[in-house]
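Right, chain A next:
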Amino acid sequence: MIRRLLLLVVLLAALPVGAQEKFIVVASTTSTEQSGLFGYLLPVFQKKTGIQVRVVALGTGQALDLARRGDADVVFVHARSAEEKFLAEGHGVRRFDVMYNDFVLIGPKTDSAKISGGRDILDALKKIKAASAPFVSRGDKSGTHMAELDLWKLAGIDITNEKGPWYRDTGQGMGPALNTAAAMNAYILADRGTWISFKNRGELAIAVEGDKRLFNQYGVMLVNPAKHPNVKKDLGQAFVDWVISPEGQKTIAEYKIGGEQLFFPNAK
Partner candidate 1 sequence: MSEALTAALALLVGLDAKLIEIVLLSLRVSLSAVAIAALLGLPLGAAIAVGRFPGRQTVIVVLNALMGLPPVVVGLLVYLLLSRAGPLGALGILFTPSAMVVAQAILILPIIAALSRQAIEDAWREYEEQLRSLGAGRMNAALTLLWDTRFSLLTTILAGFGRAAAEVGAVMIVGGNIDGVTRVMTTTIALETSKGDLPLALGLGIILIAIVIAVNATAYLTKELAQRRYG
Partner candidate 2 sequence: MSNGVILPLRLAEVSFAAGGRTIIDRVSLEIGSGPSTIILGANGAGKSVLMRLMHGLLSPSSGRIDWNSPERPGAPRKQAMVFQRPVMLRRSAYANVAYALKIAGIPEPQRGALVRESLESVGLSHLARRSARVLSGGEQQRLALARAWALHPEVLFLDEPTASLDPSATREIESVIKAFDAAGTKVVMATHNLGQARRLGDEILFIDKGRLVERAPVEQFFSKPQSTQAAAFIKGELPWT
């Protein structure tokens, strides 16, 4: 009885859907979306192919989980090891490098850890811990979060066990986490794209950048139609092919904020 009622509600609601244009669902990350890249890139793709790309923006971990449940056609994220795992589980067809950007360490002008202007991220993290300077972590299984955890490990710090009240694990996306950091005058690891388009900076500025270890690689994968038959494999493949094509790569490079290029195409 309940099931019939539920089905009735769903059917009634499905009515106003109307004309179904060609579209795919791409699971991506909040940082990529909030950088504004998709707003620039997707209309070009749509104009060329007539395919509408619907981006569901979540943390990298959540995006991959979404695809594991078959709710996306393509994934476009930036966490190499998680992507490889996804592939190994059989959920993806093949992984392609698309572009990279970098992370930057943001910090308050007051700079209690005295790291501003540095180029060594590991050294900076050690100093932050030593000074017990407030540090905001995304804590949400995102690509940025995983990169942050990797860096602590490289710096020889077991952050899970060695953290103190200065380490604020917020469980939020990049934007909200930056808001929190601005409000607390804390250090935070962010991707350059979100930082450039972030407006609510308060007293924050870039403290450390340019370290090769801050390199952030993006990958794209078609969700495996063998495992998820509902995947729109032709449309999805068209998207994957395009972003790694010379035209797609050129469009990515063209995207700038305030004259500054955000992403660097590196498909092979």
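As a working rule, contacts are C-beta pairs under 8 Å (C-beta built on N, C-alpha and C of every residue); 3 or more make two chains touch, one makes a residue touch a chain; residues count from 1.
Quick note on selection: all candidates are chains of the complex that A comes from, given by their letters.
From a predicted model like this one, the values you see are computed outputs, not experimental measurements.
Looking at chain A and the listed options 1 or 2, the chain it touches in this complex is number 1.
The touching residues of chain A, counted against candidate 1 in their complex, run 5-10, 12-17, 25, 33-34, 38-39, 52, 54-57, 69-71, 172-173, 175-176, 178-179, 182, 197-201, 228, 230.
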